[in-house]
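Missing here: one protein chain of the complex. Every other protein chain is in place.
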Amino acid sequence: MSPRTNTAPVTATVPDTGTDTGTDSSKDSATAAALTTTVVKSDLAGPVREIVARYPKARSAIMPALYLAQEKYGHVDGTVYKAISELLDVPEIWVFEVASFYTMFAREPRGTFHIQLCDNLSCMLLGADHMRACLEHRLGIQAGQTSKDGMFTLSLVECIGSCDVAPAMMINQDQYSNLDEAKLTDILDQLTLGSAASLSDQGGTGGTGGTGGTGNEGEMP
Amino acid sequence: MSELTLLKHIDNPDAPQIEIYEKSGGYQGLRRVLKDFTPDEVIDYVKKCNLRGRGGAGFPTGMKWSFVPKGDGKPHYLCCNADEGEPGTFKDRLLMERDPHQMIEGMVITAYATGCNTAYVYIRGEYGLSIRRVRDAVNAARARGYLGDNILGSGYSLEIHLHIGAGAYICGEETALLESIEGRRGMPKLKPPFPAVAGIYECPTVINNVETFACLPHIFRLGSDWFTSIGPADAPGPKLFALSGHLKQRGVFELPMSISLGALIEDYGHGALTGKLKAAIPGGVSAPMIPASGFDVGMDFSSLAAADSMLGSAGVIALDETSSIPVVARRITEFFSHESCGKCTPCREGLTWAAKILRRIEAGDGLPGDPDQLEMLCGGIFGNSFCALGDGAAWALAATLKHFRPEYDALITRKTATG
Partner (left out) sequence: MVKCTLDGKEIDVEPGTTILNAARAIAIDIPTFCYQDRLSLSASCRMCLIEIEGRRKLEPACATTVSENMVIHSRSDKVVTMREDMLEILLANHPLDCPVCDKGGECELQDTVFEYGKGDSRFQDDKRVFRTRDIELNDVIVFNANRCIQCQRCVRICEEVVGDTALGTSERGLDSEITGIGNSLKDCSHCGNCIEVCPVGALMSTPYRYKARPWDMVQAETICAMCGTGCSLTVESRDGAVKRVKSKYETGINSELLCARGRFGIDCLEGGTPVRVPMIRTDGALVEASWGEAIALIATTAQTIKARNGTIQGQISPQQNNETAFAFQHLMRQAFHSDDIHSGSRFSGLRDLSPGATSKLAQLINTGLSRASLDTLLGHDCTLVLGANIAEENPVTGYLMRAAVRDQRTRLLIACSRPSNLDDIATAHLRLLPGEEARLLSALSDSGNTAPDNIATSDAAAQAGFLTTARTALDAAASVTLFLGTEFLRTGQIEETLDWILHTVQTLERKGKTVAVQFLFDRPNQRGLWDMGCLPGIPPASAFAETALASALTETGPGGASAKTAADTAPGTTPASTVPAQVPDMVFVAGADPLTDCALGDRCGTAARKTDFLVVQSAHVNATTEHADVLLPGPAWGEEVGTFTSNQGATQPLQMIRPPAADVLSAATIYQRIATAMGIAPDWTDPPPLFTPQVALMGPNGAGPPPATSASALSAIPPAASSDKSDSTAASGPEGAPDQPPALPRVQPSKPGDGHYHLITGASLFTAGTISTRSHLLQDLERGAYLELNPPEGLDPDAHQYEVTLRSGSTTLNAPLKVNRGFAPGVVYAPEHMLTALENNPLSARDYPLAVALTFARLP
């Protein structure tokens, strides 16, 4: 089995799910272990109600509701499934089925920094396997594992659409591209110190074309 | 190509702003449509342009819309397929991040033509910036009266919502995408009924790709003659090609579909990163690879089909001579095996079996019968899978065997001899 299957957490990026209700304030105070269905329900009830209004049927809100919970608690689990099923009045198994089908829902806690290294073809051709080896060596963990200090989780992910700036990875929601050993070291050094945001691709996809456009020759912006 | 259309403002960091978009003619196409066209006339006009879907299948867009029943009393839904997951493809990402209003304007035009009052943009969860840019663009468009109730005073109303994917390549398949919007596991659904008749919530549903939508504002602003003057008659209009892999220059390029794979690689990709190229995948990893000897093929639907491959998502991945084809095949097959939804037998079981054999070959434990066994598996999967995922995977794998069988044999023989 490749490490991308069967080893939780897989990928657990939390994109901006588009709720207007901020949930960040309590992000750190809540730990899933202490949660009860009642608490999760009251946490999510407001935003879930807004989400449900976008769809003709409440079942459609399962994915956005899972994202909400993940954003708030770091991962999703049985308590969350039950709470969402009750909020949406759908069978609990439907919530679990969805959570386990899509790889971006983390069903176990993961590190502060979730490193998602793409090793699909375009990245592989430009050295993703070497990047993986570097990361595993540096972090002392295998792909699919979380470092003992809880800082890093390393996942291999499928194509993240950064093929032109390969090899590429995402750390939480930020993207890092045109990776090489030196850049990886810089990123991890800075992450350990605080932030590596200055090394990420602030504007998203890095170099790109147009006829005779800037393409990807040379340095990243 | 003299002038860019879809990518004209792509390097302007302010392009995502609605004011900038409007200054360059943005939402003029929509104004024209709402003022001068009935919904049926919009469909006829798009048919006349022969716009073909940019998502991979190349189905004529106007015809797809015309399947939507009229006066059926049910709500109609519009979906934008922004679940760009095909490895080697990143054109939709560029459009959403750098100039998202083209897509939104195209969606409004489409929704008007097909009687939809609710639309969903299904963006893959990995595309964080695209999600933010599209959401901002939707809000800006609503604030300017291009969305919401009574758009531009026309009496027509549309609301666009975002639905964020969560890591499932299969959701790029349109019926799986619709299932995902309904809050289910993204598994393809039986067709017929087709989405145009019974899509999400059993209601007529139109689903098109980001790039397809992005073409529409320009069609209605610049006219059908402009559109059909670009590229071959059976596949007109500007097209985005994504270049990656062993190339000096990688990125997205807007070109007519008449260009050859070789020209695309040499003129725009600036050739192999080092040494020579061995092969290229023309349209994302599900498109069968083409050896360097076949690079003169035209990058359009029919020419690539004639060359036993497909345009697919037009994501070109070039492989140089250092690439081991069995290893490339292993990686591609592992990808499809990982992304198989598990619904049908051949894809679920067959691809994993193939990946096991390929890993074994790579590890030096290949058996002489393995290539034949892989061919049998490809035969069992191709044409018998429930959806295109299994078919594409088997087809792509079969091409590596067809063009590069000696590489497999060499790997197996070498290991067998030493082992």
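Note that the chains take the letters A and B in the order they are written out, and that residue 1 is the start of every chain.
By our rule, a residue touches a chain if its C-beta (ideal position, glycine included) is under 8 Å from a C-beta of that chain, and two chains touch if they have at least 3 such contacts.
As the structure is a computational prediction, the values presented were derived from the model and not from experiment.
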Missing-chain contacts mapped onto chain B: 168, 185, 190, 337-346, 348-350, 352-353, 356-357, 360, 367, 369, 373, 376-377, 379-381, 383-386
Residues in chain A touching the chain absent from view: 5-6, 36-38, 41, 78, 81-82, 91-94, 96-97, 100-101
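Everything below uses one rule, namely that only the chains that are shown with their structure count from here on.
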Chain A residues within the chain B interface of the complex: 2, 4-5, 10-11, 13, 15-18, 54-64, 66-67, 90, 94, 97-98, 101-105, 119-122, 124-126, 157-166, 170, 173, 175, 203-205, 207-217
Touching residues (chain side chain B, partner chain A) in the complex: 1, 4, 7, 10-11, 13, 75, 84-90, 93-94, 97, 124-132, 135, 161-169, 180-186, 201, 242-246, 248-255, 268, 270, 281, 285, 315, 317, 319, 323, 328, 331-332, 334-335, 338-339, 341
